[in-house]
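This is the structure I have questions about; it appears just below.
Shown here: the complex without one of its protein chains, the others still in place.
Let's look at chain A:
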Amino acid sequence: MTRYDRYSLSTDQQQQKQTLNSPSAAAAADRKLDTVAVAPGTTMTDEELLLLERANAERDEIFLRYDQGRKCDSIDAWEDPMFEVYTQADRYGFLHPVAPAQSKEAELLQHRIEMERVKKWVKMHKNWDAAATKENLRRRVMKGIPDRMRSAIWRKLLDLDRQIRENGGMYDRMLDCARRHSPDIRQIDFDVNRQFRNHVFYRERYSVKQQSLFRVLAAYSMYNTEVGYCQGMSTVAAVLLMYFDEEDTFWALDVLMTNQRYAMHGLYIVGFPKLMRFLAHHDRILTKCLPKVKKHLDKHEVHSVLYSLKWFFVIFIERIPFSLCLRVWDIYMMYGERVLTAMAYTILKVHKTKLLRMKDMDQVTDFLQTSLHKQFGYDDDYVIKALQSSMDELKKLKLLNLPPPSANELPTMPRGQTVEPSTKARIGHRNEQFSEREIALKETVLYRSESKNEEEEEQYNNGVQGAGDRAATAEDEDDERTEKDYDDITEDTVSQLHTVSDMDGGSITKHSLTGTSVTSTNDISLTSYDRTCDIFRLQASGQHPSSRDPPPAGTTSAVLLLDQLAAQLSDEELSSYGAAVELMLDDEEDDGAAEAGNPVQRTKERDTGDDVSLVPEESEERELDPMEQSATDPSPNGQTNPTIMLHSPEQQQPAVDEEDEDELTEKQLSF
């Protein structure tokens, strides 16, 4: 039996499909049909016609199954996981083989705290535009939005009401359009089938939430055709769907993708240009603030693209515990992209000692990719405090904000146009050759993973020397702008990003990226090959490949890119590192009063203080770096220094007591 046979719909099925479509949807479909821009008359081969027909039938069938939902008679036995092995769901709906470890008392206490907080949040929500709300919001978001208020508050932070008001009917139109044309349905189906199957919402195949997730992603693939659908988006949308209904999720997803504050668009488009910027900035922060960890990771070949990709793509989902992740999401909703690199830094900072003890790539990667998700080792409040400190520290160092985006990270086409995808895209052929943008990313990944610190540092220094003053001014301005953003957040929450027309030479869409010149692909393969040979030669002669210069031709684009990035930096080299240390644990003003009467908290602060006092030591070490780097001495500087000890997670006191105290004091003070 061929695939084609499987997807030929019988007449019965066709009729069934008709009756499933609501009359209004069908009417809308008829209307929209006329406005769909049909691709200019292209002639297709018989084979293409056959494949196209098959692709269309497949799309229809997948849609049909989601329309039927649980009534669908073609659910394979294996598609419903045997969840009888799970006995317990946590408060967020995730199912666990064993009951979550939290004690009854701790649960009650947490509940009590949250109930107290809910009152304040209800009040803030009611008076969203009030000055008092503005004042309190920043501080309270850092303490976590009570789970039952998340939906309402995220809605405000993302300004969803306005989105929906201004775009009435759009969601249904896009969904209808997807039903007819989306080239991404197969991939979306694959991923919906694999998204959070350990969660009550998504455990059943074609459950109500699986249906919603499928439709949101399908509709979005037509609404923002430059992104279409990219793996990772299902995770983001699935979390949003835990708090929003279907249409709200669609708009929340769009805000996260296209609003400047978040701009995930650039992460997911072909070539992942924003990922490059995140990785470069993350490495810059590590070089500056955690040089030992950076060297240690480099020595063991654990490069940032390996462990941090999911941090940035899906905002730490399934890399840290879900409860902590939601706290990060709260802060991300408020402050946007800068939270991601600050959190990435925080994770490595709080686990510095542990990381430095790990002796190989497997351990480090397993720790960062798997262990931290199961058990972070520090309670959520502690980590969020550390995140706040990191943000303060990075702000002092002018490393909080990322360098400005390159032009190709932003949408270049208006969204919500009904454009028929190319035949090739609809059939689902993989492109044989890389687009220019893809080549740039690949070379950057290669370059980043093969360059030694020296090279990168050199690039960076050159850039700073070259354009130091100009860049410093730029970053100051940027700081001001975003500071204003903080202040205005309750008034003008979201301003839609204007689409950039004709940026980067015009129509860059995933459909128009197919025609890549043969030459460039050949260049790459030659380069890779030459470099491989070089590596062998150098190995034989006992040299390390990266010690040779100049870099091979193929890395030019990456080098240029790093140069550009570096040129956009301020003169961070000159900023005082010591000053940041003082601020590292500078707590929120209102916390001081509560802490004064709380011995547990005070002990904790002292411990952490000891931890921080080590930073100047690193600072000294940094000054020595250029000398070490110029020497070819391979002895690693990133070896564990036994004197550098973070207090172990086991020593952590649960922070609930402190929070409780904190809350009560805050209550007395503010109400």
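For the reader, a short list of remarks on this structure follows.
Quick note on the criterion: contacts are C-beta pairs under 8 Å (C-beta built on N, C-alpha and C of every residue); 3 or more make two chains touch, one makes a residue touch a chain; residues count from 1.
Going forward, contacts and distances are computed from a predicted model.
According to its UniProt record, the chain left out of view corresponds to "Ras-related protein Rab-3" among "NADH-ubiquinone oxidoreductase 75 kDa subunit, mitochondrial", "Thioredoxin domain-containing protein", "Ras-related protein Rab-3" or "Ribosomal RNA-processing protein 41". Although one chain is not drawn, the whole complex shows that of A:231, A:260, A:371 or A:422 it is A:231 that touches it. Contact with the chain not shown here comes from a single listed residue; of A:135, A:161 or A:301, that residue is A:301.
Interface residues of chain A facing the missing partner chain: 1-3, 6, 78-83, 186-187, 190-191, 193-195, 197-198, 203, 230-232, 234-235, 268, 270-272, 301-303, 305-306, 309-310, 313-314, 318, 359-362, 365, 369, 428, 430-432, 434, 438-439, 441-442, 445-446, 449-450, 521, 524-526, 528-530, 532-533, 535-537, 539-540, 545.
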